[in-house]
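Removed: one protein chain of the complex. Kept in place: all other protein chains.
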Amino acid sequence: MKKLISIIQKESLHIIRDWRTLMILVMMPIALVVIFGFAISNEIRNIKTIVIDPSRDVHSQELIRKMEASNYFKIVAYEDHIEAVEGMFKRGKAHVAIVFPLNFGQDLIKNNGQSIQVIADASEPNNASIISSYIEGIVQTYQADVLGKNPSLMSIIPEMRMLYNPGLKSVYLFVPGIITIILMLICALMTSLALTREKEFGNMELLLASPLNPAFVILGKVIPYVALSFIDLLLILVLGDIVFDVPVRGSLALLLGESLLYISTSLSLGIFISTVTSTQQAAMIFSMIALFLPTVLLSGFIFPIESMPVILQWVSHIIPAKWFIIIIKSVMLQGSSLDILWKETLIMGAMTVIFIMASIKKFKIRLE
Amino acid sequence: MDSIIIDQLTKKFGSFTAVDKVSLRIQKGEIFGLLGANGAGKTTLIKILTGLSGASSGKATVAGFDIHRHVEKVKMNIGYMSQKFSLYEDLTVRENIQLFGGIYGVSSDYIKTKTTLVLDQLGLQDSAKKLVKSLPLGWRQKLAFSVAIFHEPKIVFLDEPTSGVDPITRRQFWEMIYAAASQGITVLVTTHYMDEASYCDRIAIMNAGKMEALGSPGELKAAYQVDHIEDVFIHIVR
Partner (left out) sequence: MRTILYLIRKEFLQIFRHKIMLPALFIMPFVQLIILVHAADFEIKNIKIHIINHENQNWNVRLISQFMASEHFVVHQVSNSYTLAYQQLEKREVDLILEIPKDFEKNLLKSNKASVFIGANAIDGMKAGLTTFYTNSILRSFNKNIVLEQMKIANSRSTAGIQTKTVFWYNPEMEYAHFMVPGILVILVTAIGMFFTGINIVKEKEMGTIEQINVTPIRKYQFLIGKLAPFMLLALMELAIGLTLGKLMFDIPMEGSLWLIFGFSVIYLFTILGLGLLVSTFSNTQQQAMFISWFFLMIFVLMSGLFTSIDSMPAWAQKTTWFNPVAYFIDVNRKILLKGSEFADISGHFIKVGLIGLVVNFFAVLNYRKTSA
């Protein structure tokens, strides 16, 4: 036990002396929470819009005013000719053009019909389709207001209830997601590099040649990273709570326990990577390809797993982060308990065991 | 003519003085040994002379060039082998030789002929295409020395070149040093091994940054009235 502590002390000193890495470990969760919480969102606002309105009558002006008032659109130019649109699109000065016909208002009243042309820059297809539906919505409301048509038509009105996240806040998603990524990063990536580094410098043999149990050696090296990741976990939870009111509705003990399990899974993965690679560079490339990208992309952190092709959905099953994200979201937002999450927990546990066994096997082969 | 002239050279790291007003002249073709315990300032002195580190005060010329003003010219005329093996382990023997030959501006034809010569001398003909990583330590050190003098420098600095090497290889290594010196290359070598000190023409013993003794091994033994250099060393360090 004393020996274990001395190894832990040695590795902790390593980490603490390396103030740059330490600083980033603290900065990263803060930066991520700020970016996801404040800077980026899936909402689309301030779309740069060109208006071409040769008629300039009450109705067209009023419609334009309505669009501006909606905050979705920011009119950057009034043009006379449609030819101007292409140049502005190519320079990225605008993303949509709304073209009114001549005598818009007149025809609207007289003929009871008129059409508006919308030109959307579909190089960003999602945005383009959302923009076009915004415009349609605004036009239809206007039409209903002004022309007051058919008030007595039959309709079904949906009443939406967003359970567990009534405001559809994206931070509710990102806080659990950031925790998942950062724990994986510290535990798997950092430990795999730390262990390979020892190998590269031949220090590993030195430690292994000592009368210490190899398991102790490795345990001693990874425990400081466990501590670090726990600090980051708490940091994110507190930040999420104070700044964005992200709740922990379930039991905090369960949340921490599950996190510990996930940390073990990540660590065992990191150890496994270090047993199959011999240089830090190789460990890094391996971690990037096999670990980091899939964790970010296929865990359901940013993209819903359901929207992926079936093959990728299968692949996502072997990614520990996927299961942890389900667990942590359920515990934090839904207040779920273990009787709902036993399956996911079991899967992560099994993964940990498999990685550890594989590492031991690899390790033994090398020693012989 | 003196190859290296050191005048009151001092290097401070904050309040710690690593090299303390060292003055020294080393002749062309001389094998000069620098002795001292760990941290005595040997490596720092060598780093200053090779331009890897700047001096805090004092002057020095190496191969006739001032180490402050003409660093690049100094570098052109020296070879260096550090205590940590510093060839590229993931390059082959031949690739390492070619690389450093090329860096010093040796012509391609000459690199080719001389590489064959060097490989023959080292007995590494069959290993030319092997990664340096796969060579035993002794071979690597001999290779590193050959690379350090490949461009035929006027002076070669060897920082503990034989630490961790077996006695037979050490013997061979010193034969290589003698061969280089006989071609007129000045050798400045630091070492832990006292028996190696007696192979040198002259030695200096450093302690806590200061140069405490200077002379040929025989002179020093006579001056301190002892039979072994080791005793001189112990006497000084105490």
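Chains here go by letter, A and B, matching the order in which they are written, and residues are numbered from 1 within each.
Here is the rule we go by: a contact is a pair of C-beta atoms (placed from the backbone, for glycine too) under 8 Å apart; a residue touches a chain by one contact, two chains touch by 3 or more.
It should be emphasised that the depicted structure is a prediction, and the values quoted were computed from it without experimental measurement.
K.L.:
Among A:K199, A:K221 or A:K329, which residue is in contact with the omitted chain in the full complex?
P.N.:
Here the residue in touch with the unshown chain is A:K329.
K.L.:
Which of A:I64, A:L233 or A:L298 sits in contact with the chain that's absent?
P.N.:
Checking each option in A:I64, A:L233 or A:L298, the one touching the absent chain turns out to be A:L298.
K.L.:
So one chain is hidden, and I want to know which residue out of B:I5, B:A37 or B:L52 touches that hidden chain in the complete assembly.
P.N.:
B:L52
K.L.:
Touching the hidden chain in the complete assembly: which of B:I4, B:I78, B:A181 or B:V232 does that?
P.N.:
Within the whole complex, the residue contacting the unshown chain is B:I78.
K.L.:
In the full complex, which bits of chain A touch the chain not displayed? Write them out.
P.N.:
Spelled out for chain A, the touching residues are 18, 20-21, 24, 27-28, 31-32, 35-36, 38-48, 74, 87, 89-92, 95, 108, 111-129, 132, 135-136, 139-140, 142-143, 147, 149-150, 152-166, 168-170, 172-173, 185, 190, 193-194, 197, 279-282, 284-286, 288-289, 293-294, 297-298, 300, 302-304, 306-309, 312, 326, 329-330, 333-334, 336, 340.
K.L.:
Touching the missing chain, which residues of chain B?
P.N.:
13, 47, 50-54, 72-73, 75-76, 78, 80, 82, 84-91, 95, 98-100, 102-105, 131
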